[in-house]
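One protein chain is absent from this view; the other protein chains keep their places.
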Amino acid sequence: MPADVTKTGAGAAALAGLEARPGVPKPDPILVADGVVRRFGGLTAVEVDHLEVQRGVITALIGPNGAGKTTFFNLLTGFDKPDEGTWAFEGKDLAGVPAYRVARRGMVRTFQLTKALSKMTVLDNMRLGATGQRGESFFRALVPGVWSGQQRGIDERARDLLVRFKLDAKASDFAGSLSGGQRKLLEMARALMVEPTLVMLDEPMAGVNPALTQSLLGHVKDLREQGMTVLFVEHDMDMVRDISDWVVVMAQGRVVAEGPPDVVMADPAVIDAYLGAHHDAPLSAEEEQAQLSAAEAELEGGHA
Amino acid sequence: MDFGVIFDRSVFALFADQSLILALAAIGLNVHFGYTGLLNFGQVGFAAMGAYGIASGVTYLELPFGVSLLLGIALAVLLALLLGVPTLRLRADYLAIVTIASSEVIRLTARSAEFREQTGGSSGLGGFAQGFYDLNPFGPGSYGIGPASYDSNRFFLLVVGWTLVVLCSLLVFLLMRSPWGRVLRGIREDEDAVRSLGKNVVGYKMQSLILGGVFGAFSGFAFALANSSVQPDNYGTQFTFLAFAAMILGGAGRVIGPVVGAILFQTLLVLVENVLIEAKGAGYISDAVLSGNDIGAVRFVLVGVVLMALMIFRPQGLFGDKKELALDAR
Partner (left out) sequence: MLVVPSSTREETALGHRPAVPAPRRALRAVLLGLAAVLLLLTGGAPAAAQAPPPPPAPSAPAAPSADPSAAPDGEEPVEGIAGTLANAGEPVEGVEIAVEQDGQEVGTATTDEQGRWRVPVPGPGDYTVLLDVETLPEGTDLRDEDASSRDVTVREGQGNAPALFLLGEGRSGGSSRLDRAPQLIVGGLQFGLVLAMGAIGLSLIFGTTGLTNFAHGELITGGAILGYALNVGLGLNLIPATVIAVIVGGVLGALLDRGLWRPLRKRGTSLIAQLVVSIGLSFVLRYLYLIYYEGSARSYAQYSTQSPVDLGPVGVLPRDMVIIAVSLLVLVAVGLGLQRTRFGKATRAVADNPSLAATSGIDVEKVNNIVWAMGTALAVLGGIFLALSQQVGYQLGQNALLLLFAGVTLGGLGTAYGALVGSLVIGLFTQLSTLFIAAELQVVGALVILILILVVRPQGILGSRERVG
């Protein structure tokens, strides 16, 4: 795909010619996971032997419902603890590092069900994203002079981002008053306030009005243009095809395939594991959850 | 019915010690619940730490009064750490059970004969308040306006206490408009989101628990000094829920909410109680409906009704902004 190279930048160029097989080593990985296993009761939700994520590109994580994509996300970002395994970000071990420290190291995530802080204003949501704020320590908070200067800088950055995400008119509204798509945008903008190097988006398109889809896609591509790495979970195949440089396919907790979008989507194993089995309308987050717990209940029932 | 008596007693209650005690406890709960979303059902445990801190400090450890105050605060901080380190990772309702259980552990331990020497057992402790009233600059006599007049010592306590209420409220005001307070409000909304933005959520919850707990200890100081004694059974779970009701009445998550809520709620209780007493005295209420001894219990029925009605119909309280209320009733 030499034609794509100019469009998607140097990172993607480095991926050209890589073998499309699970666990393939990348020339410049930002994130490397090894033997990450998570079990719920008797059910193994995630069992990833080896996975590398290339720096500076957009990597999609796809797979049928219950494949363990979100669980894997939670494990990588410290929101859940695996039973086994190690993983490293920028060469530094992340196992056992609490979620907030993971974020401070530059690996920031969003959530499947948006977590806009609905009873705070849009601007306050953004401000919360800034790290290293002096006024966030108890005693210094009491002296506004200590932090107000820094706050002005933060506000400026927040407003710039809001303009970019076309939310500047809503800055003083409560986040709860935003539409579903605007919340997704806000969550992404807020994540950028942390100044991440790796952005992890959990279903950025779920529940977004089609009118906003293109603008969201544009924003995701922008992240790459600004030198950030993006790893995202998505159900929308068109979007995956459209913007990703590399696709990782999970099924039943394992990585079953990876490669450039065209190659992966033509892979019979992928079609069989994913498109063939569940080609119908994608399930909602709740339904995915429901299936998992139903399976879990069944397993537990077996023990009792 | 003597409406004059009812009026006088209600006006007297407005700023009397019970309102003060409730207000301090409710300011602390507001930091926990209103701003951080921590379901602390053991606020009375912090009050007990404050109260026993000065009572046992002065009588058992024979410390000077001022040092005993510090002891009370230190005990409250210690309790917050003991409770918080292991439990702040738990779900909200688990925290509620742990805190209420620990407050009962404190009360039952304090009233047990095993620790009679330190805590006075079930009869409690007295004779520790002199160090405080010695500082009273007001000469003997009556101070105040009209029915809201108090004797010298009581007036001194109220002046000191309400000054403390103002200072605590000011502190909360300053903190909550700072980035620190913003993190707390974020945690109240969704702690995972805040965690994903690189904030040490457990650390902030702990700071909130300590701050609100110290306010709880202040309320224990006021309670112990107002009675000049500490009785373990005054530190039962109903204390926490009264403060809770007061906070919700005024509006959780508002600086002024718990203070106004405490004053209004305590006055309402006194008003209802005195209306009933007068109506009973005038023979309007027969014994079959309500006997004279039961009027005190009506107060607690009222606490329950107010809690239920507020949570169902107006969870943002009297002054809360529906859009910004801490408890989502949608």
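Every chain is named by a letter (A and B) in the order it is written, and numbering of its residues begins at 1.
Here is the rule we use: contacts are C-beta pairs under 8 Å (C-beta built on N, C-alpha and C of every residue); 3 or more make two chains touch, one makes a residue touch a chain.
As the structure is a prediction and not an experimental result, all values here were calculated from the model.
Visitor: Considering the whole complex, which of B:27, B:44, B:58 or B:77 touches the chain not shown?
Guide: B:44
Visitor: Of the listed residues A:54, A:70 or A:182, which contacts the missing chain in the full complex?
Guide: The single option touching the absent chain is A:70.
Visitor: Thinking of the whole complex, not just what is shown, which of B:3, B:300 or B:319 touches the missing chain?
Guide: B:300
Visitor: Looking at the whole complex, which of B:27, B:248 or B:275 touches the chain that is not displayed?
Guide: The single option touching the absent chain is B:248.
Visitor: Can you list where chain B touches the absent chain?
Guide: 13, 18, 21-22, 39, 44, 86-87, 89-94, 96-98, 100-102, 104-105, 108-109, 111-114, 121-123, 190-192, 223, 227, 231, 233-236, 238-239, 241-242, 244-245, 248, 266, 269-270, 273, 288, 290-291, 293-301, 303-309, 311-313, 315, 327-330
One rule holds for everything that comes next: only the chains that are shown with their structure count from here on.
Visitor: Looking at the complex, which residues from chain A come into contact with chain B?
Guide: Against chain B, the touching part of chain A is residues 77, 79, 98-101, 103-104, 108-111, 115-120, 124, 127-129, 131, 133-138, 141-142, 144, 147, 151, 174, 176, 187, 190-191, 193-194.
Visitor: Which of the residues in chain B end up touching chain A in this complex?
Guide: The contact residues of chain B facing chain A are 171, 174-175, 178-183, 185-186, 188-190, 192-201, 207, 211, 323-326.
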